[in-house]
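Remarks on the structure that follows.
Every protein chain but one is kept in place in this view of the complex.
Moving on, here comes chain A:
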Amino acid sequence: MGEQTQQNDIAIRMRGVTKIFGPDPQIALALLRSGKSKDDVQAETGHVVGLDNVSLNIARSQIFVVMGLSGSGKSTLIRHVNRLIDPTAGEIEVGGEDVLSMNLEQLRDFRRTKIAMVFQKFGLLPHRSVLANVAYGLEVRGVKKAEREEKAAQWIETVGLQGYENSRPRQLSGGQQQRVGLARALAMDTEIILMDEAFSALDPLIRSGMQDQLLELQQSLHKTILFITHDFDEALKIGNRIAVLKDGAVQQEGKPEDIVLNPSNAHIEDFVRDVNKARAIHVRTIMDTSKIEPSVLTVPEDARCEDVLPYFAEHDWIGVVNADGKQIGQITAKRVIKALARYSPDVPTPAGE
């Protein structure tokens, strides 16, 4: 029973997914399985390893971020979920369905009804109005014109583009164009949305606004969103969970704070170093729950480290309270310093490991 519920909570399951680009991927796959590195395989056979044995369980109703630099295979990974790219080996299940066993007709039906996608370069149809663009997915699905345009108009309003229904995409700014892309995906009313570097092409301020809008929408929609980015700050801001990808392999997967607090290797530490950790880390993840002394000064559990720093000028520790106002732990200056300190392999990692 418990096992069953857990299975139903997983929206996307990838197991051992490997992708090799080249004329004869099986030979390269055998080499890779024999323990050779990505670079060795490329040097010996000329094949490029896109994904190397990726296994991920992505739970329902959360934003799962895959973070990696360019060439890390993150765009390849997201395209496996709706099979825009076929894997060389591995299993992919979406909503309990085996995506790889689908024939072409089933696959089209799956793309039309179960999954929507937002693209880095927007992928809008330049010859169509904003309204017709947002209605495009429904049109492909075969929804009647009046119905799909009504739905499209609703979503255009939700993303804040009312008044632009009859504009052409090129008449809009980048941020507005991506709102059209987002509305087009949302209009599909699918449980799963794939977002491939959706905000990367936008100016920083616009990007931040789009992130806020996505989080706000997610509070009422509870979609399963697989979000790809190269921006660690973006990953920390919107992700419920984060997987870090390098050379096609998953380096670390966990809650944002786990990754900031316990980067599993030097590559991830490189990302973490430039992050404002004081803003990324919530006090509840580093508080001490072993002893609870009554305290006059308290902060809520979802306060961030930067919020408690001012108190430490006068106090050694302060209490942490939950949403009901009950004290659930306390936090010391020492713990905060430990959490914010730089990772170095020779020093034991802070508590929580």
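The rule is short, and it goes like this: a residue touches a chain if its C-beta (ideal position, glycine included) is under 8 Å from a C-beta of that chain, and two chains touch if they have at least 3 such contacts; residues count from 1.
Criterion: contacts and distances are computed from a predicted model.
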Options "Cation/acetate symporter ActP", "ABC transporter permease", "Glutamyl-tRNA(Gln) amidotransferase subunit A" or "AIM24 family protein": UniProt name of the undisplayed chain: "ABC transporter permease"
Contact partner of the left-out chain, one of A:Ile10, A:Ile27 or A:Leu84: A:Leu84
Of A:Pro25, A:Gly73 or A:Pro169, the residue in touch with the unshown chain: A:Pro169
From A:Gly71, A:Gly123 or A:Gly254, residue that would touch the chain that is not displayed: A:Gly123
On chain A, residues whose C-beta touches the chain left out of the figure: 82, 84, 107-113, 116-117, 119, 121-127, 136-137, 139-141, 168-170, 188, 194
